[in-house]
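A single protein chain has been removed from this complex, and every other one stays in its place.
Going by the order they are written in, the chains are A and B; count residues from 1 in each one.
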Amino acid sequence: MKTPPRNKLCSTEQLSRFHDGELDARERRQVESHLPNCPSCRIVLEDFDRLGHLYRRQADQALAAVDMSALEQSLLTRMQQRGGASAGWRTWLKPTRLLIPVTVAALALVFFMIPRPFNSVPNGSAPSAIINSFTGSVTSVMLFETPNTHQTIIWFKEDSTANGENDAVENL
Amino acid sequence: MPWDEPTLVALLKQGREEAYKVLVQRYQEKVYLLAYGITLDAEESRDIVQEVFLKAFQSIGKFKGQARLATWLHRITVNQSLNWRRRWKRRLRWHHHPIESEEDGESLELGTDEYQAANLYERREIDRAFKKALAQLPEDARAVYILKEIEGLSYEEIGRTLNLKKGTVSSRLFYARKRLQEALSAYRGSV
Partner (left out) sequence: MPLRIFSILLLAASLMLILPTAWAADNVNIGIKTILASNDKQYQDPQLKGIIDELQTVFRFTAYRLLGQDRLSLATGETGNVSLPGGRVLSVTPTGSRGNRTQMDLGITKAGRRIFETRIELLNRGTITVGGPRHENGFLLLNITSE
């Protein structure tokens, strides 16, 4: 489709602001009176609409691909684990609430007085390290796990030609 | 009756669990979309959503109520997303999760226009071209574009969220639209 010729009144940046309702009243009137006579400006505005529509469609698709309720649950669990926000320390001085800290204190005293008979050891079946992400000036990376204690080993080759991080990672 | 914002903020500051639940339910989609719009990575975006709400949970005491709660969350989200992106230029997933699915999740329906394979193919091509063009935009231009097109914020609100002048918001938005328009010029007339 051929784009009609534009004249010196056409400013796509101004059209962008017009599209967003960000022109003052005088500028807006100018553009509104210009548009009926300028097919190319009308096409630009249609394009802006189209782009916004495309973007919202992709955003809907991105949202549909996420299990929001699982995300919410995971988040609330983490927040609960963090212990909640400050609940007001003053409430802990109320008589009825003293029983809990007293019990905790007593248990703590007992716990610290008894020597620990064992040291906890890592779980034998899970890898010692989970690699969440990696980047760097490398040309190759290998990941190993030892068979007995499942110790994680990362082996990387330093990039001797060192053109920079991006080049090295591109070669992986 | 749903809580208005001042009530929600007051309850959040008291540490009420149900208030946090409401905060998450109200804003997690927006936060996810904003994070995804900047990072273009679903898994990163899920992580960022978690970090944003945990940060909000930790910092609610500092929220003075001068801006809207949404603006505050937007700010945290944009910062988290841009920091994430700057730190990890390329992420390798060791657990073989697909990085991005090419599927748009649409199903063919017999007897409708959508069953036209050629139309669907072209629509997917347009989506791909748009995604690619979006990925090539600088992150700050992308952030402005998302806040405009998804959140519908004014230039002034975008400027407050991103700490930019109105003129800068305008020029970044124009730049984003121009680049996207150029990328899709071959498909003009479709969609």
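The definition used in the following text is that contacts are C-beta pairs under 8 Å (C-beta built on N, C-alpha and C of every residue); 3 or more make two chains touch, one makes a residue touch a chain.
This one's a predicted model, so the numbers in the text were calculated from it and none came from an experiment.
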Interface with the unshown chain - residue positions in chain A: 95, 98, 101-102, 104-106, 108-109, 112, 119-123, 126-138, 144, 146-149, 151-159, 162, 165
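The rule we apply is simple: only the chains that are shown with their structure count from here on.
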Between chain B and chain A, distance of the C-alpha-averaged centres to the nearest whole Å: 9
Partner chain A, residues of chain B touching it in the complex: 12-15, 17, 20-21, 24-25, 28-29, 32-33, 36-37, 42, 45-46, 49-50, 53-54, 57-58, 60-61, 88-94, 101, 104-105, 126-127, 130-131, 134, 145-146, 148-150, 154-155, 166, 170-171, 173-174, 177-178, 180-181, 184, 188-189, 191
Chain B partner contacts - residues on chain A that touch it in the complex: 1, 12-13, 16-17, 20-22, 43-44, 47-48, 50-59, 61-66, 68, 71-72, 74-76, 78-80, 82, 84-88, 130-131, 133-135, 141, 143, 165-166, 169, 172
